[in-house]
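Supplied in structure tokens, the structure appears directly below.
As you look at this complex, bear in mind that one protein chain is not there, while each of the others sits in place.
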Amino acid sequence: MITQSPALLIIVPLIAALLCLLMGLIRRGVCYPFVVATLGMCVIFSFDIMGTVLREGVIRYRLGGWEPPWGIEYLIDHLNAFIAIIVSSVSFIVAIFSKKSIEQELHESKIIYFYTIFLLLITGLLGITISGDIFNIYVFLEIASLAGYALIAIGRDRAVLASFEYVVMGTIGACFYLLGVGYLYSVTGSLNIMDLTTLLPNLYQSKVILIAFAFFMVGIAIKIALFPLHVWLPDAYTYAPSTVSALVAATMTKVGAYVMIRIMFTLFQPYFSIELIPTTTILGWVAAAAMIFGGIQAIAQTDFKRTLCYILIAEIGYIVLGVSVANRSGFTGAVLHIMNDAVMMACLFFIAGAIFYKTGLRYIYEFKNLHRKMPVTITCLVIAALSVVGVPPTCGFFSKWYLVLGAIDARQWFFAFLLLASSLMVAVVFFKMVQTIFFAPAPAMEAAHAHSGTSHHNEEHKHSRDEAPASMMVPIFVMVAGILLLGIFSGQIISAIIQYTVPEGF
Amino acid sequence: MDTAQFIIGKFNYWVYIVLMMIGFYAMIAKRNLVKKVVGMNIFQTAIILFFISTSSKSGATIPIIQNAHGDAAGHAINVAQYANPLPHVLMLTAIVVMVSTFGVALALLIMVNRDYGTFEEDEIYETLEVLQLKK
Partner (left out) sequence: MEVVNSIRPVLAVGVSLLAAGLILITGERARNLREFWSILAAVLKFSIVLSMVPFILDGKLIEYTAFNIAPGLSIGFKADALGIFFGILASFLWIITSFYSIGYMRSLNEHAQSRYFACFAIALSATMGVAFSANLFTMFLFYEIITVCTYPLVAHKETPEAIRGARKYLTYLLGTSVGFQLLAIFMAYHITGTLDFSYQGIFGEARGVVSDTLIIVTFILFMAGITKAAMMPLHGWLPAAMVAPTPVSALLHAVAVVKTGVFVVVKVVVHVFGINLLWDLGLGTSLAYFASFTIVAASVIALTEDNLKARLAYSTVSQLSYVILGIALLTPSGITGSIMHIVLHAFGKITLFFTAGAIYVAAHKTKVSELDGIGKEMPFTMAAFTIGSFSMIGVPPFGGFISKWYIAMGAIEANQLPILLVLVSSTILNACYFLPIVYAAFFKSPAAAQHHHGHAREPVHGVALAGIHNPHSTGSKLHEAPAIMVIPLTLTAIGTIALFFAPDFFLEITRTALDNLRGGR
């Protein structure tokens, strides 16, 4: 075990970001292996942290040796360590994937800056994950968001505009969060989560606390694009470069969901969030609306990545729903779904990236007969799709299993039904896609090809097999393997880790 | 009288609320992107004002004991007589964040202007529609 792991988890990518810039200016080619190596280290650190947590319980790491509540404390329990593993592992794999895709989509000179910002984004995400100080979380949230704005803006078409929308919305979210911090501080004089947990229960009747809580929830809801505050997400994630979409879709919203869980059940006690004010009831209905809205919108889209964005909105609905039913099964499902969704979304955006890389196609109706050209990719797409729909034995099934059980345990039959209905909508989405790919009449394909002027390949190559390069395929395979294995071993994951994350009293 | 006291006595908080609402309105309702950014800045400044207000005490001095101004040095450490330094520190960090946000937003605006030649949202969407039709 490495005693300084919690600090290293943040410092290594942060310093690496600066080094990456310097080294990149000397030799451009160094960036990619350097970034992969850095993130590989992060993966090791996060697993190391998890190991420590499993062996010794909660880690309270004091940055610079300052005692809380004055110093900044990194508070790591099973939940953080779990999210940290997800974030670091997914970003590690995204980094591997990035090479070819970035080379194609970006101007050569910008690659250095891309990787620098990429590392900063991950620094921010990991920081949010392990920090035990609410203001510190705000700072990391903004580091991640700012890096996110920049990365999205380098995309194509309307990316800049989408990124600007995101800046405006994201800033509102962050400011609301900051106000929440301010209100809490003004009545407690503390910023440390553990400290606040003991101070707050005496103040639960205070209106200031209620307002602080409301600001927190709205701010986070914007950051995780919870319906109806999701408007920035589809544009931003659609027009971003493939690598960036995969990274932000898989990790950013999940980390936001983590913060929401932290605020609801650690900072405030479940008693406050559930009984004192009807947060969970409201969240439940909002989440249900998100699932249905996301599903319907996803059916209506033609752009592949945009479809995925709306599915992502529905998936966030699942996670929030699991939290809001406030019982053991539901919460387990929510945490499990954070992991599964990260894997599934990364996989699907990888596939979108691989297809775009090879063919330049973005719209689903252009995918006709793609299985002849990229059979392996399409197979992976089908597996990932099955998982998103929730067909056993893929991992998507198991989180839905717990979510539905949670809804039923809470006597929310309607939510249980909506969960399944939303799965069916997603099924329609992917069914349409698969049907287009496999059963397209041949002449229509010619037209589609003529239509997509960006196609990089000649007509005669259309039918020959032409898969994306290994640096893209391997990450896809890893994710597909993840989809299958995480499903089969979800029982072990729950009994080893997730069961300890469930708040007391559930 | 009480109401007046409530309004005047906490005027800094009222200013913060008014400023925040102005900024919020500009961010949501204005169709000009530059005005949105300005609104964003006002919004953030309002929050800074709020934080600083919470730490201020009438008649308090800066939290430095040795070689302090006026009477402060003569007193023992008395919390009531010092302004709370932590919100100031927090706001220093927040200002850094806000400046970066502002910078990113401005950079994006430059790119928007390069792409569309305007800052007006309506005109940008018109251009986009034309582009869509051309496809």
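Here the chain labels run A and B in written order, and each chain numbers its own residues starting at 1.
By our rule, a contact is a pair of C-beta atoms (placed from the backbone, for glycine too) under 8 Å apart; a residue touches a chain by one contact, two chains touch by 3 or more.
None of these values were measured; they are calculated from a predicted model.
Displayed chains that the missing chain touches over the full complex: A (touch as defined at the top). The chain omitted from view is touched by exactly one of A:204, A:401, A:477 or A:506, namely A:401. Of the listed residues A:113, A:271, A:431 or A:477, the one in contact with the hidden chain in the full complex is A:431. Contact between chain A and the absent chain runs through residues 386, 390-393, 398, 401, 404-405, 408-409, 416-417, 420-421, 423-424, 427, 431, 435, 438-439, 441, 487-488, 490-491, 494.
Rule of thumb we're sticking to: only the chains that are shown with their structure count from here on.
In this assembly, the C-alpha centroid of chain A lies 29 Å from the C-alpha centroid of chain B. Chain B meets chain A in the complex at residues 24, 27, 33, 36, 40, 43-44, 47, 50-51, 54, 84, 86-87, 90, 93-94, 97, 100-101, 104-105, 107-109, 111-112, 115, 124, 128. If you check the complex, the residues on chain A that touch chain B are 135, 138-139, 142, 146, 149-150, 153, 158, 160-161, 163-164, 167-168, 171-172, 174-175, 178-179, 181-182, 185-186, 189.
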